[in-house]
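Here we show just some of the chains, and they stay where they sit in the whole.
Each chain carries a letter (A, B and C) given by its place in the written order, and its residues are counted from 1.
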Amino acid sequence: MSDSSIPRTRLPDAREFPRFAGVPTFCRFPLIDDVDPAHQPVDWAVYGIPFDGGVTYRPGARFGPRAIREASAYVKPYHLEHDINIAETLSLADAGDSPVRPYSCEDTADVAGQHAESIGDPSHTRLLAVGGDHSIAYANLHATWRRMGRPEKGLAMLHFDAHLDTAGPIWGHTWTHASPFRLGIEHGLIDPQRFFSIGIRGPLNTADDLAYGREHGIEIATVEDIRLRDGRERLRAFLSRLDNAPVYLTFDIDCVDPSAAPGTGTPCCGGLHAGEVFELLRACAGMNLCGADVVEVLPDRDPAGVTALLASHVIFEILALAAMHRRATG
Amino acid sequence: MSDSSIPRTRLPDAREFPRFAGVPTFCRFPLIDDVDPAHQPVDWAVYGIPFDGGVTYRPGARFGPRAIREASAYVKPYHLEHDINIAETLSLADAGDSPVRPYSCEDTADVAGQHAESIGDPSHTRLLAVGGDHSIAYANLHATWRRMGRPEKGLAMLHFDAHLDTAGPIWGHTWTHASPFRLGIEHGLIDPQRFFSIGIRGPLNTADDLAYGREHGIEIATVEDIRLRDGRERLRAFLSRLDNAPVYLTFDIDCVDPSAAPGTGTPCCGGLHAGEVFELLRACAGMNLCGADVVEVLPDRDPAGVTALLASHVIFEILALAAMHRRATG
Amino acid sequence: MSDSSIPRTRLPDAREFPRFAGVPTFCRFPLIDDVDPAHQPVDWAVYGIPFDGGVTYRPGARFGPRAIREASAYVKPYHLEHDINIAETLSLADAGDSPVRPYSCEDTADVAGQHAESIGDPSHTRLLAVGGDHSIAYANLHATWRRMGRPEKGLAMLHFDAHLDTAGPIWGHTWTHASPFRLGIEHGLIDPQRFFSIGIRGPLNTADDLAYGREHGIEIATVEDIRLRDGRERLRAFLSRLDNAPVYLTFDIDCVDPSAAPGTGTPCCGGLHAGEVFELLRACAGMNLCGADVVEVLPDRDPAGVTALLASHVIFEILALAAMHRRATG
């Protein structure tokens, strides 16, 4: 292991290379091959999984990593509310895109999962995957679970989404973008008793759509719970119950209202506003984040680019949570 | 009359026909000709009136029914907040588009009105018209008024709109998209004493723009009344005053802010958010809905499709109100 | 069988229902369930196969049938150059969309193929499938081959495309949108000795990309062959060699230049112009068309709608060829 006392991310010098210049990487982080691990072990690697073969409605999220890399060029490192500079606090890198198998969720989970495990230093580097559809969460979750020492009960989960994504088989396939968390629960990667879902809303197919989640103990805060009822309080209680346990954060952009996030495959009206999302994420400061993903950005339905832009800000907020925990824990 | 004890809407089997497949109908409801009225009399028929010859600014809402049919493919039948499945509670159908006369509001009101009267079983089926510009409301309102037994005082009205739509003649024409409710009041279809307008806001031409409405007793809740003053309380008072009287609901998408509903002919900044709309509509649960329209979606100004999507969710919320009343009244 | 001496397609009366009105069907043809086969057996059925699970680059063609139905509303029935009215010459219908299995080319080929075989009167009705990606051609080709009496040598093929679509396995899958004609040749549905490809152009992966086709006898006319060399003459020779044998026509919209057809998954610059396409198709008058498909329209990349519009005109040109043959042969 190396000296990580002063982790620092090398960002391009904007005096030479304005933010619109250069081969785009996530938030202008260096490519991971350009980071010297002896000097600065990568704390968090952001990488893409350009796969959308698990969708049930509109495809195209395979182009999400591309669009988010571009949109993230104007993301700067200092977080005003948290008063923290993520690039000074953490060593961050873009680990490129994982291999994929466009015709198969399982095969992609397999090759992307293996790839994820090889990123950076498995004993140190944490992983933020950028989709792609929500099925790609499985690969990153699996790699994270291994990096966390394969906890027997599975990882705690914080989940932003319009849909619960615990569906059973669709068109004969168990692996879809609607099922990653059912798979995660069944394969022991997730502890459903410590699983909090924010942003769920209707319309649904049937009242049973949420049954699997509820039966397994998933706690659901609908948009109405957040706005009109006790959703925020329940989130706080959940966070405090965690007691510094590692938490995986999975963020489906469709938790956000189509006004701010039109570019997604199964948009649902009445979602959270960006300000509400940021407030909720910032309320998680102190959480021990062990892995994350941001998924379901579909650039072809995003003519003004606001969805990819928002996704890049969500990545920033997530990394700021990681930085906050690092600062708190040294 | 038929046995309507188990009304049920036959939706396509998504295992065979995914939501992106098939000739598009509103919310994937069956075409009305494919519903056997002996077995399942249609409770609510949704149909288009593709007419925009009454606009004062930007035309194109004649393509609204097309766009909303497409966008509604992902609307599912179960309402999470109301805990009701509209397809299990009601027999629903797409009644196609009405004939129109593109060059004349009056002639269109005439042929569309006659057509509306012929849809389903006039003694049973209720009508939800999809515009088109707001002038099309007249035809549906008229047919509804007849189905309700031509109440002498006219129907009670719940109105979502940025504009009051009680204008006098424009360019020499009495019938425009700005006048349907003046006509409705003058022709006895509407009871202005039981007329509640939500979402009105400026800028206006003059202080007199709202005079006709106020003089006739229309109650106005501007966006600011809803957000900052007693708008919600006054709506509740209005609803409770109705005492189960039949109410016609007319929904102009421009009551919504352009961030969520850019695709409309006379957009007005500072409108309601989707979440506020849903909260207000859900507050009407219990209301005896007798007819409705959703109007002024202009697809050519809706590059991300969010306006048509929102309109399809509003249709769902409206039908959920109908389902709630059905469940309550048996 | 019925009296088909006066086949005629019932189109909506535009005096009542302008072209922008009504649930959209291909070219405003009646839905096949609304055609009385006893009176007018359907000569040609146009139907969608909304599947794009075989693409190698940009997905979204599953929404092709929707977009083409809409764009075709302004297609009228009289062909000026051929001096023929397709609706007076042929009984035409929209047969809806086939079922699909979004995650599998093979499974979709299976269910779509079975569905295709059931459309109309197998001994009489011919099939025009609308994609979807090019993999959907297989199902329609197979059904057509059966309707033609399962000819031992396979069907003659006329192919418009930027790519030859005779690729081997990709990502471990034999069935992709790049392989339908290799499969068709290997399964005996296609006679490669009577297979003419128009519009092929580079860049290619390697010089070997066209090897399979050339080895099996496929005749290729690149765009440059058409414009600068003897492509047109070779097409005429091919047509004359056919001697009234039934021909299947498969049309990938990417044979057209991106200026006129931007909305496709693998666009390639330097393609045919619309006028060239029409001239080439019209040169086929007299050909005994037995089946056809029009594929690879991707609406999300078609902001002005010109690609779907062109596809609808290509459908019209194809049906006009069918009408010409009918008129010639009685």
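Some observations on this one:
In this section, a residue touches a chain if its C-beta (ideal position, glycine included) is under 8 Å from a C-beta of that chain, and two chains touch if they have at least 3 such contacts.
The model shown is predicted, which means the values in this text are computed figures rather than measured ones.
The complex is a homo-oligomer: every protein chain shares one sequence, and counting across the whole structure file gives 6 copies, of which 3 are shown.
Just so we're on the same page, only the chains that are shown with their structure count from here on.
Counting the residue numbers used at the interface between chain A and chain C, over half appear in both copies, so the two copies meet with largely the same residues.
Separating the centre of chain A from that of chain C, both taken as means of CA atoms, is a distance of 42 Å.
Shown for chain B are the residues that touch two or more other chains, namely 18, 20, 303. Taken in their complex, chain C has these residues touching chain B: 16-18, 20-25, 31, 48, 50, 62-63, 65-66, 69-70, 94, 96-100, 102, 111, 303. On the chain B side of its complex with chain A, the touching residues are 15, 18-20, 74-81, 83, 85, 257, 259-260, 273-275, 278-279, 303-306, 309-310, 313, 316.
Within the complex formed with chain B, the chain A residues making contact are 56-58, 171, 200-207, 209, 222-224, 227-228, 257-260, 262-263, 266-271, 273, 301-304.
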